[in-house]
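Every protein chain except one is present and positioned as in the full complex.
Chain naming follows the written order as A and B, and within any one chain the residues start at number 1.
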Amino acid sequence: MYITNELFIQILAAFLFMMGMLIVVQRRNTIMVLMGIELMLNAANLSMVGFSHYLSQIDGQVQVFFTITIAAAESAVGLSILINLFRNFGSSKTGEASILRG
Amino acid sequence: MHTQIIESHIPLWIILLPLIGFLINGAILPIVYRGFAKTPANVAGGIATFFIATSFILAVKSFFTLQGIDGEAGGAILSYAFDWFNFGGLVIPFALRVDALSVVMTLIITGVGSLIHIYSIGYMHHDHAVGRYFSYLNLFCFAMLMLVLGDSLVILFFGWEGVGLCSYLLIGFWYSDTEKANAGVKAFVTNRVGDLGFLVGMFLLYRVFGTLTISEIIAALARPEMAAQVAPIATMITLALFVGATGKSAQLPLYVWLPDAMAGPTPVSALIHAATMVTAGVYMVARLNPLFELSVMTLSVVAHVGAFTALFAGTIAIAQTDIKKVLAYSTVSQLGYMFLACGVGAYNTAIFHLMTHAFFKALLFLGSGSVIHACSGEQDMRKMGGLKKHLPHTYVTMLIGSLAISGIPIFAGFFSKDEIIYSTIALPAGFSHLFFIGVLTAILTAFYTARMMSITFLGEERLSHHAKEHLHESPWSMVGPLYVLAALATLGGFFGVPHLLGMALGHIPHFLSNWLAPVIAIKHMPLVGEHLPWHEGVVMALSVVLAVASFWSGWKVFQNKFFISDFLSAIGPFHKVLANKYYVDELYDFLILSPLKRLSQWAAQIFDKLVVDGAVNGVGVWSRYFADRIRVIQTGDLQTYALAMIIGVFALVLTVYGMLNN
Partner (left out) sequence: MDNLNLAFLFLGGVAAFLSIAMLLAKNPIAAALSLLGIMLCTAGLYGMMQEHFIAAIQLVVYAGAVMVLFIFSIMLLNLKKEERDFKFTTPSFMATYTAGIVIFIGIIFQLLVHYDLFKSTMIPGPFNTAEVANLGGNTKVLAHALFSQYYLSFEVISLALLVAIIGAVVLAKRKFD
């Protein structure tokens, strides 16, 4: 089967999503976790835009518009939390904030 | 036979007035006077007496209404309030019925009750919880009236339990004394044991008849085909009901509470344990007499239990030193007579004896209360004596009461007791051995009553110095009712003059039997006995001679001695058994109470601690154990949680996707 453009976009989106997930789970620095989240959001956006182009609809692009907005807001808030985390625990390693350990 | 029914609200008022008195004395007066201790005796007693006296007036009015009804079947005043219970085929109407039998009982309860209320005002004057006392007394009257006026067995049972409750409350009135409180508990628990039998009887009755309304049951039994259908099971029903009567009316084996019940105030003993509550069993048997008639075996059991109880209690009474205990055992003995009468089929005689017994026993109890009050609370007869000149009114009235109970003519007891003794040989259901037991008990009754009078009022004065200083005749509020009751004890016998004497004295009919005829079928008693071929006149003369002889001998012998063993030394060791009431209480303790106590201790200390607490604690321990194992999941590591979330979301998406595709 040929890999058409549209299919390639979807495969690329899936790959980027997987990479984002691995970064979130694996990297020990909190700011890396946030960056992995951003990568996952980007991958989802890419997939949606791909479908919008493929199906000749506008809804995907509208959704992406909103997603980018929310992602930006979320990263701002997330970084403030990161600053607070850094202030309270003295480092930004994810292993430091383990008070809820059972 | 068609009973004429009049609808009226008077029965409801008869019941409700004492209840209102209870509420006022129990709730409103303590609020007004800020506590039971500060309620004056006159106010509380006056209110209580007002309500019970009004009930008496209404009862008299009902009596005259019933008398005005002509017809062989008599009449009844019915008061239907509402359907108390209407569910699944079981209909229990809240209906009160004043007919020939219940109006007699109501007159006794309200009449003698009013006299006792008036007496209590004087007796309990210095007590510090008088308000509570009178509220309980009125509550008792309410419950007892409900018992006798109820048309349904359930209402009767409600009153049955209510009088048991009030008996507990009043016996243990001075509850700060543990012994008195225990006596109250003993009375209540023993009653409850009997009530189990009563309940079983009620269940069986409902099963057979489909209704618990007394008038409907009696009407159904009038049909011969119904009577034939019921006859096989009637024995079980009536035996069960009789067990309940045994508990309430203090027969063997459930009589043990009545002597202990003397721990309560004396007017309580007079009202509850002489005149009204203990007669509830007799009333119930008399009311259900068509049912009892169907079972020969139950009637025999009833007669024998009654006779044996009478003799048993009589023998104990001879050896008692407490004046109230003598009267208590005397009550048990006389109740035995009533059940003996029921057992041989003479129900109307039982009711007659109930009536006369109410008069003279209440009189004797109130008189003894007057004596106790005068001797500053002393109840032991060995520390009394020579009170005849100090307490003349009490002496005269108690003497009349003693003559009445001993069966000496013309006083009331003679007519009723003699009729019972004659019916044991005259009626078809009688037995000749019961005749001899009855006669022997009559001799004992006269003997111990004369002993009581003699030790208390005659002989040398053995009072303590302190009591002698405060010796005084009782106030008129106490002496007045004594005289009224003495008059009733003298004249009450003429309600039931037997046929033989009635013909001789100018055609006086047996008023009570004729009056009760619609409810209790009159049984013809032949002039010559069936079981022993003695003429009724011979029996009457024999009983008079024996009663007078034993009263006279008791009077003379006990002037300065206390016990029979003082002059009959052969009886010495047996006398100890009598004085200790045949050790029945100890026997019950050994057979029933101690095993129960051991069982309770086992349950509390072993079963409760180990099994129940173990189970409850075990749940906690088990939870902890599992929680400790599961806690490992909470690593505190952010990214482990993230991984778990991602896997979870993915699984969710797969599931939804799979579901959508199908």
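Convention: contacts are C-beta pairs under 8 Å (C-beta built on N, C-alpha and C of every residue); 3 or more make two chains touch, one makes a residue touch a chain.
All figures in this text were calculated on a predicted structure; none of them were measured in a lab.
> Tell me which stretches of chain A touch the chain missing from the display.
Against the missing chain, chain A presents residues 1-12, 14-23, 25-29, 31-32, 34-36, 38-39, 42, 45-46, 49-50, 52-59, 61-62, 64-66, 68-77, 79-84, 86, 92.
> Could you list which residues of chain B touch the chain missing from the display?
These residues of chain B touch the chain that is not shown: 640, 643, 646-647, 650, 654, 657.
Operating definition for what follows: only the chains that are shown with their structure count from here on.
> Take the average of all CA coordinates in chain A, do the same for chain B, and state the distance between these two points in whole angstrom.
89
> Which stretch or stretches of chain B touch chain A in the complex?
Going by the criterion above, the answer is residues 631-639, 642-643, 646.
> Which chain A residues qualify as touching chain B in the complex?
It comes out as residues 21, 24-26, 28, 30, 33, 94-95, 97-102.
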